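Missing here: one protein chain of the complex. Every other protein chain is in place.
First chain written, first letter: the chains are A, B, C, D, E, F and G, and each begins at residue 1.
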Amino acid sequence: MSNRIITPVKEFEDLLPQEYKDLVADGPFFAEKGVDDLGTFKEIMEQHPHCAGCGEALGMRLVLAGLPTPQDTLIIGTPGCSFFGLAQTALNYSNTAFGNQNAVASGLKRMLQIRYPDKHKDVVVMVGDGGIADIGLDYTLHSWFRKEKITTIMLDNEVYGNTGGQESGMSKEGKVLNMAPTGKKFPKIPVFELAKTSGCCYVAKVTIASPKKIGKVIRRAILIAREIGPTYVQLFTPCPTNLKFAPDQTLKVAKEAEKDYYPFEEFISDDAAAYLAKVEQAKGDGKS
Amino acid sequence: MSNRIITPVKEFEDLLPQEYKDLVADGPFFAEKGVDDLGTFKEIMEQHPHCAGCGEALGMRLVLAGLPTPQDTLIIGTPGCSFFGLAQTALNYSNTAFGNQNAVASGLKRMLQIRYPDKHKDVVVMVGDGGIADIGLDYTLHSWFRKEKITTIMLDNEVYGNTGGQESGMSKEGKVLNMAPTGKKFPKIPVFELAKTSGCCYVAKVTIASPKKIGKVIRRAILIAREIGPTYVQLFTPCPTNLKFAPDQTLKVAKEAEKDYYPFEEFISDDAAAYLAKVEQAKGDGKS
Amino acid sequence: MNIEQKNVSPEHILFEAPRDKAFITGSEAVAEAVKRANIDMSIAYPITPQSESMHLIGDLYAQGYIKDYYRAENEFAVMAAVHGASLGGGRVFTATSGPGTLRAAEMFPVWAGSRQPIVCGFMCRGISLPPSIQPENIEMTFLLDSGMLMFHAENAQDFFDMILKGYAIAEKPDVHLPVGVFVDGFFTTHTREIVMLPPEDIRLSPYDPKCSPVPAFDMETPPMRVVRDPLLNKSNFISYAANASWHQEILAAAERSKKYINHYMNGLIEVDNPKAKILIAASGTAVAQSREAIRDLQAEGIDVGLIKVKSIRPFPEKEIQAATENAEIIIVPEFNAGGWLAREIKASLDHNSRVISAPRIFGGMPMPKELIVNEVKHAIKKRA
Amino acid sequence: MNIEQKNVSPEHILFEAPRDKAFITGSEAVAEAVKRANIDMSIAYPITPQSESMHLIGDLYAQGYIKDYYRAENEFAVMAAVHGASLGGGRVFTATSGPGTLRAAEMFPVWAGSRQPIVCGFMCRGISLPPSIQPENIEMTFLLDSGMLMFHAENAQDFFDMILKGYAIAEKPDVHLPVGVFVDGFFTTHTREIVMLPPEDIRLSPYDPKCSPVPAFDMETPPMRVVRDPLLNKSNFISYAANASWHQEILAAAERSKKYINHYMNGLIEVDNPKAKILIAASGTAVAQSREAIRDLQAEGIDVGLIKVKSIRPFPEKEIQAATENAEIIIVPEFNAGGWLAREIKASLDHNSRVISAPRIFGGMPMPKELIVNEVKHAIKKRA
Amino acid sequence: MISNIDIRMAGLGGQGVVTAAHILGTAVVSAGKHSAVNPFFGAEKRLAPAESYVRMADRPVYDRGEILYPDLIMIFAPEVITMGKSYTMPFYSGLKEKGLVMINSDEPILSEKEQAGLDKLGATLFYIPATKLAMEFAGTELATNMTMLGALCGLVDLVEIDTVIEAVAQRFSGKSKFVASGTTAVLDESIKSKYAKVSLLIEKNTTAITKAYEYTKKLNQSK
Amino acid sequence: MISNIDIRMAGLGGQGVVTAAHILGTAVVSAGKHSAVNPFFGAEKRLAPAESYVRMADRPVYDRGEILYPDLIMIFAPEVITMGKSYTMPFYSGLKEKGLVMINSDEPILSEKEQAGLDKLGATLFYIPATKLAMEFAGTELATNMTMLGALCGLVDLVEIDTVIEAVAQRFSGKSKFVASGTTAVLDESIKSKYAKVSLLIEKNTTAITKAYEYTKKLNQSK
Amino acid sequence: MMGVRVAEDKCIGCKICIYACPEPNVIKLTDSKKVTIECIKCKSCLLCVSACPKKALTKDEA
Partner (left out) sequence: MMGVRVAEDKCIGCKICIYACPEPNVIKLTDSKKVTIECIKCKSCLLCVSACPKKALTKDEA
């Protein structure tokens, strides 16, 4: 998107809502912003109906702040709580049938490559754990097998949040949830490992307790997806409502998970690493 | 199935077709038979419409001969060439929608455990590569995640045989096929590796050039599925018609693949290995 | 299971057993039905507004009322697994809604084709875009030719009864077809209302897989190969004829089900005030809203009767013809944009210009009785 | 691409360009249409009897006529990816059959809901059990309320033309709806017949995503968040109303498409011998078979006319009413067990006892003209 | 005793509007009358708008869904009005003439325009310090729904307060699971975590209801 | 010249019945008449039964699908009859009175019952050594479909043999892909692999057709 | 009911609260390197309160 498109025509500026003007004046479209800059610029997500203390909302906020080029970023979603925040975000956001996200993203990315051969249009899938690991697993893996140049971000709250707290494939073993009345019978689906096996060039696992890492990881994932191949970020974003802890405990839960079973992990394929070294050096990135 | 059920009533015996009487007299239902015994007993598959020289037909023939307890084996299939032979087999065989096999098998196995708590009813999925790795991947992996006690056998002919030679996820990279007019763009899907990551207790890869290995592997896969958890066998069964080699070359193609990129591989989880040691010792098996 | 349950006939549980008043939601009514249905296995996948029912059924599993239960990976998997379980010779239940129904669409004709007496709840809701989780029964139009029997419940009481009746009807050896029990999601699932329940300590007798036109898939019948050539992929008139007659038999079984629907459900339709010149014909929640409208209309001295269509498949063509013999105006209010019920009714009636396909509500809206009242008055005015 | 193609208007390619005779199958006709449709992208999944068409489209990709093409993992993925590609602002094509249609059922209303001018070929075949890959158009009944425009081609010529016409109609800014072009699988896909083709060196002008009621999904329009609260999950009358009016607009767009269907397809129906007291009303291959039957009947001195229903959605209610004004007998032969076309026609006509829903052929059988002839004679006898 | 009445309850997710409606309906039915109760048809999120609807009558209630024309509106949180945390704006839209409005607030919060709207309808307005009463008598603001219920019964002669209290006991006795949409049940159940024992919860809630009942009874009489 | 005729061709998968039908239809159409050609509607397997159908007429052909009542039946392999490798049993079922049957065989293969069936219909039967002719003149039994076509033209005055030969050239010229169901195309294409060059293939096929044509032409005259 | 109060004297402008808040555009850094909170958008989850290392934030009970 060229800046011309969002720049208000002087004569009509006063007709535009304040929010829009703020986005133009202080948003991340004209001047590059990152997670580090939060609190000092107008974020592209606005007032969403997520529960108080929602880890997923926080996760999305951090991811959105980390987008390297929001003005050319397209978000593909799917039903799930993430819908609420993403529908309130000043980016093209699409959400159709549950689990189809990586198939939709494949078609979209290819069409954008046809229509804008000289531009990077970053197609980013951002959806829940259920959407990726359960109903959408086939489409997720096949987009990776096919080496689609898209970034897939799992907002892993270890439960079906939006439909009221049912077991997800990413729920922890033994956890009692709706539709798992006697506790979940199998461990978290190893999507991180599957991603490595299935052709992802960059795979990272991180929690909302590490906001700056999120910024870095998202940037890497998107840049690598532009040039090398599919990338995957698994973000732990606990759900106070359905995992039934107090809303002010969300970060504590994330921090404990980070120590306990959700450590930061990063996998970079050789070609991705080479590419990354090049761009991060050029940008002076990667030191943070 | 108790033998009583198939034993013809004397008075009506002459009404039964010869084929049926042969099955009772010389089939593998009363006396245990194996791959080694082929040529000396009445096989349960009969005259099928597979192409001359079909690797898949040969593969199925060998698998069926290797079943430890055919009288209590249920085969779940899916559309694909395998339908032809399996529909001609004297076992309960079901084939409904393409790719749903491991979901159907999950429901069936659990119901049979309810109805026959004291009996082993072996639920065996036997379908093509497309059915497992493409359209059915989600159901395949989830049955493994859930630790369903079923055996999944892929008849890997590296193509969609039944629909006329289209690219499958298991086709070799670069192969020109229908719907892949400029050659396949990604390598064979690593289902063998995915199986190991996804909870299978026993995983084996073998080709029709090694008939006795098939017998052994099938037996192991089914016995382990009875007691320990999901098992997976990937069987290379090349398709002369759609891979376009002469029908008398099928075994040569398999043999070369075995040398080249389809070596025999076996993975056994620790609990499965322990169990196997026990039963094979008891049976005097496993030496072959 | 904290109570011992006695196996009884459907007749006993439906007609003879005493009933007590409960104030419960439609979702709870589903669970109450399943508790008394002697289900072997149930498989779940969440979707609003179905989820609560399947949560409660999970609880029934935990309590021992059901022998196996799990959450599957998606609706296609649910319907496939339920199909597999039913093949195995037991009684199964599941439920879904809107997009879930469409995700699994391929499996419903397979159930019918396999002659499986599966009962499935459909808590109808919006599909498509813009996204909507709210009430709408558009998904029913996708299943009209699926081979399933389709019942449309007006309220939680119907939902409870139709599930139990569904098994009674589905499992008759000369029927043996899947039954979909449909409700308008939210309106029925999430409304708490009075439901009369038989005692908890009785349940349907178990399913008997031997009383079936198709043997159970358990290697306990002689496993002869059935045909010289498989039916598929043949330009073979024998195979064509076998296929066609199999499907004809599915349609015939639906016809035969009518006698049982009459027996258990007291007719495929229910008619109030059949002599009225103005009739409202509706199914599901639209019936409930029509009752309110009729109350108001009668209060104003406008004589309006009601046809409640309970069975959508088999469709009560003859019954509706008979019930509308004297009708001059037939209003068909519906909760969907397509107007499928009006289409069905129109196709059943000669002189169908009497049929008015309105109000047609969708997008999640309620159907205020006032809308129906207005439609009736408008029709009267137009006719006059 | 071994030839240079010139971009032309639909009018030119359809009405003005000279045509040459080719002796090709329906599958080849699809590829010939796609070759001239200036498609950006196509995504394939095999299923009989569709596969040959999508093979040929793969060849077109290899030859440079299409910019991207791949085999997806299943039909739901195909329809989702095609949806994504269309979102991205280009022209797309795909096709499927029977079980594939049902596997992807959820996506078709999504296309309509997203107002995407996708054209999809449906090479109809049997679904369900017992397995059948043979001709049957039962899948069309599942899509009647999907929001798609639905055209039913009689033969390869229709198939060729309706695909190109489909784009012309679908892409009109006041239509912008997906178009399904349906044929009876095998009968059309696998029959080699004479098709008149315009030259290869012309093609439709490219799709212009700016002439759309919904902006392309490419971050090239100001990405304001559209609503204060997302439409979903709200008991919010504004959201209900927005949803309902969006769907109403889809229905309205289908209404508006009629003028373009009239223009490009020469009417939603085509009537031969409209004064005959006996009419056969049919769509798809049943039309072709009816033509043979009518030839025989006329030869015997029995005057029979023909209504060919080309557009199933929007359904030509008014047109059929007008065309049947004088008809005493209306025979509706169909290739499905449900009889959905007869239902539609009955619902459209007052005095629909004139409509005879037969012969109804399914299971893969052909429909010998003799069957239709007999049905006509039988109806005459009964009436007399 | 009032027979036929339609009530709309509006609050924030987690405040228990669904539970309140459930309890009221249960009481009405156990008093031998008819009722149908439903929540708004959407996924509740903690502190996002939430509504529920109670219909009661002396003859069968068929009508269901959102109540478009309520006789009575209960506002469980001032933010519904002041911050627009509502699905219905203005909050009283659809209110029948001479309808009744109860707002949980210690002090008047209506804008002039809103007040004028109510006046035009001839509506009666009550402010109830329901959260305050809840804190005072149940020790948690999560009991606000109880005090709102109590207050309702004090203001309007719908059903005996004892029947309501019985319904509360039934609701929390744990004999049956509370069933509500999506996260509603979780949020509405969270009050349970505030008390060590169910008996204590019921006791505290009973006190809160009773006190609120008495509070408005007095208010009503004084009017 | 015969105008309206319906032909059923039956053989084994890989014998080229679909290609034969295609060529005949093409020839008929390029001769200015009408034709519709289709294969049987199933997936062909190598050496499993396979059929195709040719309709030709001097007015538009609308009818499609399997031909139930053929005027002429061509049997491409004796196994169709002797081993029951056929979808239609007996192989002549549906044949119209006074119909014509061509069987690829060097010697009579019909059972008495079959012969009686044909006699009852007043059918004319020809044995054609089509595979032998194919081996002899094209060097491969895969050209059997060509000799069957040539033989047909010699027996029945359907279309000029040169037009048929032209259609063969067109079929194999590679200008357009051969499109047929499932594996049919692959199997019917396999003859290509027998020849180094397309031109040679066309040449050999032309010879085979011509020789077979001459063979039956003589046969016919001698009858 | 909703809102969080900042004790300006305690705040060191470390922005930890900003990274902790699930609501966008609520906590902002002022030019004087203190945070301000736009309470109308705050949901009182108190994640910021728990996160602040300086205990500079408290729930607004007003």
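By definition in this document, a contact is a pair of C-beta atoms (placed from the backbone, for glycine too) under 8 Å apart; a residue touches a chain by one contact, two chains touch by 3 or more.
Note that the structure is a prediction, hence the values are computed from the model and not measured.
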Which of these, F:10, F:50, F:77 or F:201, touches the one chain of the complex that we don't see? F:77
Which of these touches the unseen chain: B:38, B:114 or B:279? B:38
Contact set of chain B toward the excluded chain (per top definition): 35, 38-40, 42-48, 50-55, 57-58, 61-62, 211-212, 240, 247-252
What chain F residues would touch the chain not displayed? 46-47, 77-79, 83, 131
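Throughout what follows, only the chains that are shown with their structure count from here on.
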Among all chains, whose Cα centre is located farthest from the one for chain A? F
Once every inter-chain C-beta contact is counted, which two chains account for the most? C-D
Hey, how far is the Cα centre of chain A from the one of chain F, in Å? 62
Can you give the whole-Å distance between the Cα centres of chain D and chain E? 53
Junction residues of chain E - those touching two or more other chains: 41-43, 46-47, 66, 181-182, 185
Counting only residues that touch at least two other chains, what does the list for chain A look like? 46-47, 49-53, 83-84, 96-97, 134-135, 137-138, 142, 146, 163-164, 169, 185, 240, 247
